[in-house]
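The structure under discussion is supplied below as structure tokens; questions concerning it will follow.
One protein chain omitted, others in place.
For clarity, chains are labelled A and B in written order, and residue numbers in each chain start from 1.
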Amino acid sequence: MAGPIEQQIHRDPALFYWILLPITVVMILTGILRHYLSTLLQTTPKKQALLKMREQRHLMRARNMIINHAQISKAAFNKRKEWFADKVKEGTLLESGPDGKAKGKPNPLSDPAMMDGMMGMMKGQMVMMVPQSLIMGWINAFFSGYVIMKLPFPLTPQFKQMLQAGVGTRDLDVRWVSSLSWYFLTLFGLQPVYNFILGSNNAASQVAQQMQMQQQGNPMAGAEDMEKIFAAEVENLEVVEHWYVLDGVEDRLLAKFASSI
Amino acid sequence: MAPIFLTPPTDPHTALSISAQANTFLSAQKTLWSSLPYPLSLFLNTESQEKWTSYENLFLALLRTGDHDSAYTCLEALTTRFGKTNDHILALQGLYQEATAKNKEELEEVMKAYDEVLQEDRTIFSVRKRRAALLRSVGKPEEAIADLTVLLDASPTDGEAWAELSDLYLEVGALEQAVYCLEEVLLVTPHAWNMHARLGEVLYMSAIKMEGGEQTKTLSESMRRFCRSIELCDGYLRGYYGLRLTTSKLLEMLRDGKKGQVATSDPVTGDLAPPSVATVKKLNQLATAKLGEIVRRGTAGEKGWDGYSEAELKAAKALIDSDTQKIER
Partner (left out) sequence: MAEERELQIHPIMQESMQHNARIVSNIRALTASLFGVAAGTLGLESFPGFLFYLFGTLIISLLIYAFRAEGKPNMYFYKPLADLWMGDLFGGLMSFVLTWTLFYGLVKA
């Protein structure tokens, strides 16, 4: 054995027409199917009750005040800050009103709004997982037991187990892989193709899926005590170091146009 | 879809051009295949995001130009697609009835219909906004203000409602409240240069009524608001116009040298010091120069300078010319 010998295996060109192309076509079609399925399975957002909406929007207004405080003068900001602090102390902004203060955290399993959130998350995951497992099973059933092509780049031997699934030999170079590896390649590589066909909002691309799962974690957080959240916002408002965007705007403007006057 | 259908018709000129194209648009929608029974019509689905926006804008334009029949066709199409109980559709239906009402009694009926809807479900904001608009159009601004206040208590992050409320306050002459409302709009959309310009205009209006130190303070704040709007949007004619007006007025006042003005910033209330005479002069020059450039290039119709409307350009020209007249005298 004089060093690594180039292993040559002659393959039937018909392999491509009967294996690679069908797998590719199936992958693309399932991607499109996944996209349309998740669009159809989306539930229309439910309307919120007036008091709950009011509570949320006042909180949003407080957050806007913190982020955009530079747009209004200090006096205006202080006026609003004090109004908000008074209202929170009275408790009139809460959904349950000033009397229901000691309600505590609602039980996650019985709160209907969060059930919807969890269902949505589960549906999304199902749409993702089920086609993948189905296709993997299909490939293992029909296309196993032989190598199909040679990868142009080498991999570590650990991949041999996964990519040469049905082949019995032990010395075969890792670069010779079975059809399962083509499945993995297309799984990752077809995302830009989905972007082209379905527009960028498609539900078939993996990266977007992961981000969606993170964003849907938020309904769970809404169960916490609104009183504490409001009190935290009041504190945040107190801490704000106010600066005014109009301070020095005329100098900035003149500097910007200094060359053209 | 022609891009002209994608924005609502804000001025009469656009409304006219949209409604002129109405017939071609509507007939283009009625293709042979769309009247097929349900399963087959799915294949030739022409739905897109812009389709229904175009329908709505067309509807608004047709109502403005008085073509009620075609407007009704649009409304029907929208109702078929979205259902009768959709919030937005309810508001559009109310709008149609208001536009086609012939006398006061019919308007009263429309008002009653709104009240019924609101009694059933208080969260239908679109209908509440229509109610406020109706009250305003029949000449009851105080009631409209009350309506909008109720809406804003429930939804304080609605910039559109705050802007309308500030307009109503201006109508009844409560300038301070109008300023408060515009500030609220800025909290929601901090980079909206048209809102900065609007706030500058309202401050200018209130400064005219004041005297002495207060007047200088408000006037300089108004000037700074216009500066900010220009900083956010190059070539903003409204901003330059306001800047020119406020700086001219400020120059007059600072030249007269009223005693008893605050000369430095007040750290407690956060009031800024009035700008120096030199700065105001430079700003005045800048505004005049820019206005002149815009008028020149806008009327010549140069590429990249054609976004200004005729009325705007005429007003700017009048402003510049009034100054030159003073000098000539």
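What we mean here is this: contacts are C-beta pairs under 8 Å (C-beta built on N, C-alpha and C of every residue); 3 or more make two chains touch, one makes a residue touch a chain.
Nothing here was measured: the structure is a model prediction, and the numbers come from that model.
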Residue in contact with the excluded chain [from A:L51, A:L151 or A:A231]: A:L151
Contact partner of the left-out chain, one of A:W18, A:Y36, A:W83 or A:W243: A:W243
Interface with the unshown chain - residue positions in chain A: 10-11, 13, 16, 20, 68, 70, 148-154, 182, 185-186, 188-193, 195-196, 200, 243, 245, 252
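Just so we're on the same page, only the chains that are shown with their structure count from here on.
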Whole-Å separation of chain centres (CA-atom averages), chain A against chain B: 36
Residue ranges of chain A touching chain B (in the complex, touch as defined): 47-50, 53-54, 57-58, 60-61, 64-65, 67-68, 70-77, 242, 244-247, 249-254, 256-257, 260-261
Contact footprint of chain A on chain B as seen in their complex: 122-123, 153-157, 180, 183, 186-188, 190, 221, 223-225, 227-228, 230-231, 269-272, 275, 279, 282-283, 285-286, 289
